[in-house]
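Every protein chain of the complex appears in place save one, which is left out.
Think of it as A and B in the order they're written, each chain with its own count starting at 1.
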Amino acid sequence: MLRQTVATLKVSTGRRGFQEITRQVQALVSDAGVQTGLCTLHLQHTSASLLIQENADPDVRRDLERFFARLVPDGDALFIHTAEGEDDMPAHVRTALTTVNLSVPVADGRLCLGTWQGIYLWEHRHRPHTRSIVVHVLGENA
Amino acid sequence: MLRQTVATLKVSTGRRGFQEITRQVQALVSDAGVQTGLCTLHLQHTSASLLIQENADPDVRRDLERFFARLVPDGDALFIHTAEGEDDMPAHVRTALTTVNLSVPVADGRLCLGTWQGIYLWEHRHRPHTRSIVVHVLGENA
Partner (left out) sequence: MLRQTVATLKVSTGRRGFQEITRQVQALVSDAGVQTGLCTLHLQHTSASLLIQENADPDVRRDLERFFARLVPDGDALFIHTAEGEDDMPAHVRTALTTVNLSVPVADGRLCLGTWQGIYLWEHRHRPHTRSIVVHVLGENA
């Protein structure tokens, strides 16, 4: 019998950058007792992203950070919306270029991630924030 | 008992830019009588996007528009596919850089959007279009 749970994951970010949340999301799937199903994540913010990326060499995340910093420079004179500082509007653009939604199937009780995939919260603001991710788990225990 | 509905939302766009559709999507969730569940949107076009972004200061959307106009300039000599004009291929690229799919959990009968999040149709063509969004609502009334 298919059933569902909804939970909220709180993540504290210390600065701009990546924070892996794979283990916390897997724990919610396991707690739901789901063997086969679908796990959907929604980040409730507009200046941070959810990203599935390589969890092996940390240089991949460092290079992603450097590429996006060059593509969407802090303090760009193009931007009008600067109420919260030089990283305010770049954070919105970086979010638009990536995503706040992920859906990962579940099989044998595990998120169907690839060997080198991790789920990351990507904080785009320089100052610390507490971010909320709503996690919907659908499935059955067989 | 989990159940589902599928409906189509038609949105008329007057020009390139953002059109908020949060209220219409919430109405479909409410009509479906779903208290807890998952709402998935799929835009059936390749030259417009779905985007969750800040619904407070309109300058955020103006700056997003300006950034993308600079990143993917209309009339770029790089492009071969110009059958429908200077904004034809840029519209496809802008769609590829964003997304046509969104999935938002539902709790207490409401889309689990953050305080500052709105759901937008982002029209990338300059001329008016009628856009179709298929909305799948899954859930139960408890």
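Heads up, the rule we're going with is that contacts are C-beta pairs under 8 Å (C-beta built on N, C-alpha and C of every residue); 3 or more make two chains touch, one makes a residue touch a chain.
Here the structure is a predicted model, which is why all the values come from computation and not from measurement.
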Of A:T5, A:T36 or A:S132, the residue in touch with the unshown chain: A:T36
Absent-chain contact - pick from B:V11, B:A27 or B:L97: B:L97
Residues of subunit B in contact with the chain not shown: 2-4, 6, 40, 42-46, 71-72, 78-81, 83, 89, 92-93, 95-97, 99-101, 103, 132, 134-136, 138
Hidden partner chain, residues of subunit A it touches: 2, 36-38, 51-54, 57, 59-60, 62-64, 66-67, 70-71, 97-99, 101-107, 112-117, 138-140
